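Pasting in a structure now, in structure tokens, and then I'll have a few things to ask.
A protein chain is absent from this complex, but the other protein chains hold their places.
On to chain A.
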Amino acid sequence: MSTKFGRLVSLVYKRRFSTSTSIQKGGSEQGVKSLNLCSAINQALHIALDSDPRSYVFGEDVSFGGVFRCTTGLADQFGKNRVFNTPLCEQGIVGFGIGLAAMGNRAIAEIQFADYIFPAFDQASYLPWLGLIVNEAAKFRYRSGNQFNCGGLTIRTPYGAVGHGGHYHSQSPEAFFCHVPGIKVVIPRSPRQAKGLLLSCIRDPNPIVFFEPKWLYRLAVEEVPEDDYMLPLSEAEVIREGSDVTLVGWGAQLSIMEQACTDAEKEGISCELIDLKTLIPWDKEKVEASVNKTGRLLVSHEAPITGGFGAEISASIVERCFSRILDAIKSTVKY
């Protein structure tokens, strides 16, 4: 069994970007449309702006549609007072968003690439209130005794490798934000998930960093309901049932893991695949239940292994399922 498990790890390692998916056009059923992830995000933003007059979308170049075209058409429909470009200043963008959210508004900020989020890192801590991400956003609610919060703030940012981004357009910094109390971290795996989760994030009363897998913007296409729907946060999903090993991942990495599951099946290994969706606070119960069933866990993420969120999952599951674990937990990274 351990040999088989070792081979599975190497399968995950070997997978490169899949290019097999082609974009399908046109929806069949009424109310459902075939959309790519970028259009699904765009639709969610339309709904968010339409359903709440106190919501705003801003970031670098967003009124022109943004570099990935996720915000196309928003400025035309909702006006330049609600959808606007900011200067190139990430710390200012997040700080501004925290202030806007503290006044009871829904501030939807875009950081053009997750790689550019580091100047805003300090503000992130304010997110629980307003603070810049780490110091401001994350702790605003607590340190003001719940008088203020920046729960209306959602920071959208594309993350991950696309194969040609180089060092500063390919990183997966989710683990940094998972370390900050007061922020939620959400990563969708597909267009349908992206729309439902983004709407939940925008309406959730906590500051959220929403990482979008930029690799899937055009590549992933699926049937997406056209109406306004939300998917629950902090709820993982078993997307493939199995009995030999539990695989946990999130975002773009799941498509690679799905392929690995299929390959493993041919060799007689039955894999259970779980999409975590919300990294903080994550659904420990679902992962625990699955590991108790299979006795093995493999976590795979795009981010570097050392200090990655996979280590956090491994540690928690060892703590909870120690007696049940037959084989060592392994983490792996995609190159």
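Quick note on the criterion: a residue touches a chain if its C-beta (ideal position, glycine included) is under 8 Å from a C-beta of that chain, and two chains touch if they have at least 3 such contacts; residues count from 1.
Simple rule for what comes next: contacts and distances are computed from a predicted model.
Taken from the listed names "Dehydrogenase E1 component domain-containing protein", "LAFE_0H11958g1_1", "ATP synthase subunit s" or "Ubiquitin-related modifier 1 homolog", the protein name that UniProt assigns to the chain not shown is "Dehydrogenase E1 component domain-containing protein". The residue from A:T71, A:Q123 or A:N206 that touches the chain not shown here is A:Q123.
Only one residue in the set A:S144, A:Q259 or A:N292 touches the chain that does not appear here, and it is A:S144.
Although one chain is not drawn, the whole complex shows that of A:P87, A:P205 or A:G268 it is A:P87 that touches it.
Residue A:A101 is the one among A:L35, A:V57, A:C70 or A:A101 that touches the chain missing from this view.
Along chain A, the points of touch with the absent chain fall at residues 81, 86-87, 89, 91-92, 94-105, 107, 122-123, 125-126, 129-132, 135-136, 142-148.
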